[in-house]
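First up is the structure itself, then whatever we jot down about it.
Apart from one protein chain that is not included, each protein chain of the complex appears where it belongs.
As written, the chains take the letters A, B and C, and residue 1 is the first residue of each chain.
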Amino acid sequence: MAGTGHAPLRDDPNVLLAVRDLEVEFPVGRGAVVHAVSGISFDVAEGETLGIVGESGCGKSTVAKSIIRLNEIKAGSVDYQGHDLAKLEGEPLRKVRPDLQMIFQDPISSLNPRRKIRDVISEGLAVWGDEHGTWSQDRIEELMLAVGIDPKFGDRRPHQFSGGQCQRIGIARALALDPKVMICDEPVSALDVSVQAQVLNLLEDMKQRYGLTLLFISHDLSVVKNVSDRIIVMYLGKACEIGDADELYENPRHPYTRALLASIPEPAPTVDPSDGDIDGELPSPINPPKGCRFNTRCQHTTDICFTDEPKMQRVGELDHYFACHHPVEISVGL
Amino acid sequence: MTADAQIPEIDLVALEEAPDDAVKKSLGIGFWISVAWLVLIVVISLLAPVLPLADPEKIGLGSKFQSPGGEGWFGFDSNGRDVFSRVIWGSRVSLTVGFIAVVAGLLIGGPLGMMAGYFRGWVDRVVSFAFLILLSFPALILALLIVNSVETRSLRVVALTLGVLAIAPVGRLARANTIVFAEREFVQAARVVGAKNTRILTRELLPNVLIPMGALALLGVAILIVAEGGLAFLGLSVEEGATWGKMILEGSSPGALKDGPHVAMFPIGIMFLTVLALNYAGDKVREFFDVRETAF
Amino acid sequence: MLAVPNFAVGVILLFLFAVKLQWLPSRYEPGTTYSQFKSLFLPSLTLALPLAATYQRLLRTDLIGTLQEDFVHMARAKGMPPRHIMTRHALRPSMFSMITVFGINTGALLGGTLVIEQIFSVPGIGSEAVKSIVRDDFPTVLAIVLIIVTAFVVMNMLVDLLYTFLDPRVRS
Partner (left out) sequence: MSEPQLSVRDLTVRFPTTRGVVQALNGVNFDLEKGQMLGIVGESGSGKSVTAKTLMNLLPRTAEIEGDVIFEGRDVRKLAADGTQHFWGVEMTMVFQDPMTSLNPVKKCGEQIAETLRYHLGRTKKEAIEEAVDLLGQVGLPEPAKRVDQYPHELSGGLRQRVVIAMALACQPSLLIADEPTTAVDVTVQRHILNLLDRLREERGMSMILITHDLGVARGRCDDIAVMYAGRIVERSATETLFSDSRHPYTDALLRSIPRIDQPSHTRLEPIPGRPPELINPPVRCAYSPRCRFAQPDCLSAIPDVHGVRGMHEFACFHPANTDRGREALAANVAAGKTAAGLPIAGYAGGGG
């Protein structure tokens, strides 16, 4: 699973954001580092929704936060419209920020409890007002209406709203700056099931209405499939499979993808339930396994899996890439 | 489908029913009694010059250790000075010292602590180390050394000396609270929309850190009133005029306690009530805003 | 009790037990061990009372927090009796704040108590500090500060040791 290599990068003028060999490490004391993301490459085309899915500790949120530079990047590049976001610092970085906005996991914690929601939503406009032209309260009202919050509640504070409503306010704040790319980090995992669909639909609507490109991170395979055009499956800081959403769930090639799909309570019909019988625990990201990172839990390992890191390879001419020495063979589709 | 059609109207109706969170908690009657006492003390001490009080320094107004009664509500001390008047004039000094010291601590320690907590890295290491040194030095000895090294121990000197002692605890609390909030996602959200550090510190973090700091300030005034008493006991408080600490000292020799216990007990009582009120009000404010307590 | 400054406690105790009741001496009396003990009793009590109140409060606050933890619910769900839950489950994880403050206070106490020694005329290290500061005897002040800081550091090291004993998470 070591998924390195640039195979999944497309040579397409529509590519808006291209991440190459991204590496992120966090020091954990005594000289040890967590290898949170270890060389991942992917791109996002304009207007596309890219889903990143994986279990906790796989580095999916780190990837998202690295792109908008909430983390320090150790190596690699993030190309966005001629800028390398990984290298930008200070004022030039701040200048690009309005283009890339984020929706956070915890709707309550992501809103300042001591500020009125009107001020929360207009924060970006207050910062950029002079450079983007002036802004008026009409703009705030328009945004609030767009996400389904009655503007007459603008003077309330976040604790007077429910989790779902707070998430709508967070979306309005992100939309205020007319971003190109919206990064959604587990935006519905803190919400009740009955409210989850409201927010997912809202995101789809906003994507259409404002021409957004979405990066959608989640641990929920069904949710990711619902919103995404393309999906990356991550494991222990690496990508193991990338591809068109329907194709990837239809014909999963990587043993880990299959294990995930077989483990959800109502398993996908495309996998054998026994694929979910992967054992053992997630290895420590401080000392990740050599060779393929999935080798400690995989049922199909041979010697090569412990020595060589598999490279991303393409499935025929399809938009489907995987990194495995022993991919699950599928007779159809090839 | 347009987004507007998606707005579920019912959502807005449900929102109107959402009760205001503020009614959920109340500060309680004890808090208001405390506040009332503090207001009373502050007002009386402010009005001391215009109130019809006996001259606090005038010797021989009553007889030595005269008991409380019609002539002097709190009795008279060993020099026949009016204890009631002295307690009120003393409150001016004690409260001023406590207040100035806390404000000095807040103004210096607060920003330093917030910057340490927000920027982390080397800023944090330098500031935290400075706080640590200040804290590990025995507080009263430090105060004594400062106070003893000046020519005259004016009110300003004593207040600022105690203010130096307040910097480190205040700063540590500011730092701890800043760290708690700096990790919250709304700070990241502010960075994502392009807010600069100064804006994040003042608009996002300050309103959140201010409340625990305010609660601490109330407790701090109490602690510093007591500290002034300590200095007085060592003979090193403000030279001129009465303070609560000096009065307790004067009334606490075994001889004075034997013949006129009221000389010590009245200032003790008033100081006790004031410190209690400050402590209680501070605790309630902290509880009310539900801020995590940090041990230091 | 927390709100009472310790010199006020001292004065009240002095008034009650030394002046009114005359059970105990009002100032330090050297001599036999018994007379030393008698004359140190009031100052010790003066220092102990506010501390007792502090520790009680710290332990109470932490216990309230611990009793809301899932593992306490779990112990209740296992049918463990309340006394067992209190002593075997809740007490130990609730002692950390108390021990931290205990370390700081005890370190400070070992370095002398300026004010209380003054009230009860105890010729301790605190009185000596005050005297030497007033007469600008710098070497003595320095020596005393050194003793105080050492006591402080040693106590805090002991507290750290106690942590590792109480909480296995600190060990690793």
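In this text, a residue touches a chain if its C-beta (ideal position, glycine included) is under 8 Å from a C-beta of that chain, and two chains touch if they have at least 3 such contacts.
All values derive from a computational prediction rather than experimental measurement.
Only one of the listed residues, A:225, A:238, A:254 or A:293, touches the absent chain: A:225. Per the touch definition above, the residue from C:52, C:74, C:142 or C:161 contacting the chain not shown is C:74.
Annotation: of A:55, A:119, A:150 or A:319, A:55 touches the absent chain (contact as defined above). Listed for chain C, the residues touching the missing chain in the whole complex are 69-71, 73-81, 84, 88-89, 92-93, 166-169, 172.
Interface residues of chain A with the unshown chain, by the touch rule above, are 55-56, 162, 164-165, 192-198, 200-201, 204, 219, 221-223, 225-229, 245-246, 249, 259-266, 268-269, 276, 278, 281-282.
Going forward, only the chains that are shown with their structure count from here on.
Distances from each chain's CA mean to the overall CA mean are smallest for chain B. Centroid to centroid, with C-alpha atoms defining each point, chain A and chain C lie 53 Å apart.
If you average the CA atoms of chain A and of chain B, the two centres end up 48 Å from each other. For this pair, chain B with chain C, the centres built from the Cα atoms lie 23 Å apart. Those residues of chain A that touch chain B in the shared complex are 65, 68, 70, 94-95, 97-98, 100-102, 104-106, 109-115, 120, 123-124, 127-128, 145-150, 153, 159-162, 165, 170, 173-174, 176-177, 198, 201-202, 205-206, 209. Contact residues of chain B toward chain C in the complex are 136-138, 140-141, 144-145, 148, 222, 226, 229-230, 233-235, 245, 248, 251-252, 254, 257-258, 261, 264-265, 268, 271-272, 275-276, 279-280, 293, 295. By the touch rule above, chain C contacts chain B in their complex via residues 2-5, 7-8, 10-12, 14-15, 18-19, 26-27, 61, 97, 100-101, 108, 111, 114-115, 118-119, 129-130, 133-134, 136, 141, 144-145, 148-149, 152-153.
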